[in-house]
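Heads up, one of the protein chains got dropped from this complex, but the rest are sitting where they should.
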Amino acid sequence: MPKENETAKLLAEKKDEILEAWFKEQGAAESLREDLMSRDDLRGQADNLLDALCKTASSGNLKNVDTPQYEDMRGVLADISKGRAKLGFSPSETAMFVFSLKPAIFAFLGRRYQDQPEVLARETRVVSNLLDRLGLLTFESFVKEREDIIVKQQQELLELSTPVIEIWNGILVLPIIGTLDSARAKIVMENLLQGLINRSASVAILDISGVPAVDTAVAQHLLKTINAARLMGAECIVCGIRPGIAQTIIHLGIDLASVNTKANLSAALQQAFDLVKLQVLTKGQKTKEA
Amino acid sequence: MERIPIFTMGDILLVMIQTDVHDRLLESLQGDVAAKICDTGARGVLIDISALEVIDHFMARQLERIAALTRLLGAESILIGMRPAVAVTLMELGMTLEDVPTAVNVENGMDRLRARMGSSVPGGENNNEDDGQETEPSEECLDYADRAGFPQD
Partner (left out) sequence: MDAARRSVQALAAAIGMDDSNQDMIGTATSELARNMLDHGGGGHVLVEVVQGERGQGVRITFEDHGPGIADIAQAMEDGYSTGMGMGLGLPGAKRLVHDFEIASRHRHGTRVIITRWVGP
């Protein structure tokens, strides 16, 4: 009989007893968090893990966790990690949960191989290494989840910080706040073009008063956006150019001659109304003759 | 032979360009639009390009030509429904289509077209008297028909 299957046999035979022993230990352990997980749920989770371990062990591979044989195991560990994270367990606590299986198994190994110290030493080492690796997998799973969340939030942040406001029928305002790098500029352009379609707009006001600096790259981005909007039948007005920015633009020799620019939002709005042939009147005032 | 359909709506022609339009279709469209303008006396042409997934520089030139052609024949034209991705690509290509008016959808397109049609005819009141009957072909139409070898009625 191949040596490695000794432990697999033991696990399969004594699974229930190991589970009981483990559970009893858990109950006494400091890391038991009854405030986060009920005993029943804990028992369920322990059962799942041990079950998966038995199945995997029967494949004969107790060393290499990167093989397809460990796919189910990895799935179970990922679920445990995710579930516990949601409940508020720290990644260490989750890893400890896996590690805590060791004493239970070692006890049984000790009884079985009382008279075979070499086998006992070997099997203990194999199980220890394996459980270490499995505990670490829960940690890796946790980190990956976190990274995914960060990426998602970054995306949301990008989108949130470039709102498109329909300030009047067919007139959009895009307050651009923060540095306009290429990632941001792409979102601005996409949001603007989509906004033109969604709102049937023919004028878009780009308010850059919240953009700290405008260099040639930023100007390029703006020009691209304006040109694309023009191709779709909308005229763009850029406003909010602070005096300092205006100086930089001239200094850098950026040519914004083809761009409709206004100092502030109200001036831009005024022009937008002109473009769509609307006029603002005080109540009681008659229309001026053209 | 398949051709791009042109619908008549009062004094405006509606052209719907389909997704997989090939070069020859666009070329024959020029002739068809010209003929239709002369036949119906239309003074506005609304070209719907919302089905076009891609416009390369050849197609863009064809569209520019159609616009120039209609203008020559005394009519205004407008492109509607350009997809954002297409706008971005054309812009990267450096094609500005500056002599071709565009609008984002049919309503805006119609508004824009009517505004231009109204201002391009001296004494815009004539529009109101138009009850949909065929108007006299314009000078330009007769010229073009002559040169293109269209039969004159």
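When the chains are written out, they are named A and B in that same order, and each has its own residue count from 1.
Here, contacts are C-beta pairs under 8 Å (C-beta built on N, C-alpha and C of every residue); 3 or more make two chains touch, one makes a residue touch a chain.
This structure is a prediction, so every number in the text was calculated from the model and none was measured.
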{"item": "Among B:Ala51, B:Leu93 or B:Ala115, the residue in touch with the chain that has been omitted", "value": "B:Leu93"}
{"item": "Given A:Asn64, A:Ser90, A:Asn169 or A:Ser182, the one touching the chain that is not displayed", "value": "A:Ser182"}
{"item": "Contacts of chain B with the absent chain, listed as residue ranges", "value": "20, 22-23, 53-59, 61, 83-86, 88-89, 92-95"}
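Methods note: only the chains that are shown with their structure count from here on.
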{"item": "Computed distance of Cα centres, chain B from chain A, in Å", "value": "48"}
{"item": "In the complex with chain B, residue positions of chain A that touch it", "value": "170, 189-190, 193-194, 196-197, 200-202, 224, 227-234"}
{"item": "Of chain B, residues touching chain A in the complex", "value": "78-80, 82, 84, 87-88, 90-92, 96-97, 101-105, 107-109, 112"}
